[in-house]
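What follows is an incomplete set of chains from the complex, kept in their original frame.
Letters A and B mark the chains in the order given here, with residues in each chain numbered from 1 onward.
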Amino acid sequence: TTTNVFWISLFQDVHVMIFIGFGFLMTFLKRYGFSSVGLNLLLAAFALQWGLIMQGLWHLEDGKIKVSIFKMINADFSTATVLISFGAVLGKTSPVQLLIMTILEITIFGINEHLVAEILGANDVGASMIIHAFGAYFGLAVARMLYRPALRNSHENDGSVYHSDLFAMIGTVFLWMFWPSFNSAIAESGTDQLMAVTNTYFSLAACVLSAYAVSSLVEHKGKLDMVHIQNATLAGGVAVGTCADMDIGPFGAMIIGFVAGIISTLGFKFLTPILASNLGIQDTCGVHNLHGMPGILGGIAGIVAVALGKKNGSAAMQGAALASSLGFALVGGTITGLIMKLPFWGQPPDQNCFDDSIYWEVII
Amino acid sequence: TTTNVFWISLFQDVHVMIFIGFGFLMTFLKRYGFSSVGLNLLLAAFALQWGLIMQGLWHLEDGKIKVSIFKMINADFSTATVLISFGAVLGKTSPVQLLIMTILEITIFGINEHLVAEILGANDVGASMIIHAFGAYFGLAVARMLYRPALRNSHENDGSVYHSDLFAMIGTVFLWMFWPSFNSAIAESGTDQLMAVTNTYFSLAACVLSAYAVSSLVEHKGKLDMVHIQNATLAGGVAVGTCADMDIGPFGAMIIGFVAGIISTLGFKFLTPILASNLGIQDTCGVHNLHGMPGILGGIAGIVAVALGKKNGSAAMQGAALASSLGFALVGGTITGLIMKLPFWGQPPDQNCFDDSIYWEVII
């Protein structure tokens, strides 16, 4: 029962990341805070139920779906993929579209996870590949399908105000603090779990420094950009995920985090505008920079670490796991996006994007 | 000591519900946020001391009041009743009136709890009856005694603004996340406690879905109402309280939560206005919908579950416990309201209701 007790405590930390962390991180939009935290609650409450069913079907016990704290943690994990994808299409989709995305994404997540963990036998304890990269590229594929040419020159509500940025920082800080629990929640008890905690802690600490440094370098007059701070400071948690329970040492973890902070900040500054204008991928929250590229970095770090013998496994299988996660994400996201594009799901018109008042009673 | 350690962790979760959860849930009022979170802190810090004394007097050890983590959890529980009642009279009472209410309500709570738990031997692990229904009807009885005819046509400050609703969502989400700890905090260690966690988790997840669905159904153009989302999504935690440690299964828990979400949302939409205009019960936070009716539903579910043999006990005693809780609440609240109505406690005049500036230095 000690283990059970500890799992409940880890579960609570992950729960805080899902509901407070993701929910408030997305409240940065000036007129879309109700939807950010409110639809986050709706989607997550729905996703965890669907996630438990999907997971249960893969692991039937005597023909029944059994529930445990461990499975509740995994349900929160599958929920995370949906919330990452939600970030890519934030402000441009109806609740019904998002519920459809939830059903399809978690189903596809379940298939990929089974393949990666059971068939390929790959390591991904903190889920850089199967949650972060998967959720990001799934969401980006959906965003590509739902491309709105009218939003090319940015929408007046697609931005923050002073207090909405402070609400978003509640999300950032809770995600940052509890990420060690996320990356260690399904690690093997004992040394591995402890290592997952400390590796994530070091990666995140180093990531904050590089994110601040690069933000200041790329902005004029050396100023900091709140968007970078809210997001890129977390990239270290994403990128160290696959290696979290491997014996990479504090410096290994810090290098991963440091690089992730650089890549993520540069992505926000230079890549996001290009994706939007050249590829038609309008990524509202910049999930490509926080989850996509750092997730791939995490997958690659995992390949290298396994090749160096930091953990039992096969570098080839790690590579296959990364490819599988990206493949399922892009194909699954594209199909899901096409289904979401059908004209009867109540997609908001262009002028009502990023605006709570289309779905909420808002007193002005 | 493992149990001790786990209890400290549960205690912290309950503590977060009391101080952040209740405190921020009430910040939805546009000009009453200082009082909501500030008086919540004052009342709770006072109530937990008084609650420890009252509880200690019922359970003297060698003529002394002994303190333990278990008793600190129970003190937080008795505090919860006061904060629920606070919600009913929010904005219309002075700090002195509220301190008087705290003293009286916790004293009466102690009597009813002793009767329910020790004499009747009823089950109420998550306290649907002795905390939620008791606190709600106590507060409503007080509100009836303090009826203000001048506030019949709603007060200009009795409403929210955009950011105050986001502050309130901090409270909602923390309450939602940690409710499984609340309902399991005094359950028997082991299977019962684990069941209390998972039952509450399922009830809350189902409740979110029904609250959103009904909110959208009853508002025009299918929009969502922030008041419903802030409150009715939590009704599943209230309603599953009595049954939380009973073997009702995930589907039993989900049915309870689903029904609670419906009842609660309909209550906000249709019942609250009737209570205010016809019965003179001005329930600022709608505690009748979040704690009152779902608390009774929880009590009834407990009667049914015990009758079906889901837990040792007597359905008649469960019924008596519910009746006792309602009776003590209504009589106690009425007497307390009469005492609070005495003219020398600094009750705010009608035009200063729902306004921080009468009790706080506020810079405009």
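Note that in this section a residue touches a chain if its C-beta (ideal position, glycine included) is under 8 Å from a C-beta of that chain, and two chains touch if they have at least 3 such contacts.
Remember, predicted model here, so these are calculated numbers, not experimental data.
> To what total copy number does the complex in this file extend, with 2 chains depicted?
Copies present in the complete complex number 3.
Simple rule for what comes next: only the chains that are shown with their structure count from here on.
> Between chain A and chain B, what is the gap in Å from one C-alpha centre to the other?
Centre separation, chain A to chain B: 34 Å.
> Which of the residues in chain B come into contact with chain A in the complex?
2, 5-6, 9, 13, 159-163, 165-166, 169-170, 172-174, 176-178, 181, 189-190, 194, 197-198, 201-202, 204-206, 208-209, 212, 219, 223-226, 229, 233, 250
> In their complex, what parts of chain A are in touch with chain B?
Against chain B, chain A makes touches at 1-2, 4-5, 8-9, 12, 15-16, 19-20, 23-24, 27, 33-34, 37-38, 41-42, 45-46, 48-49, 67, 69, 72, 95, 163, 167, 170, 359-363.
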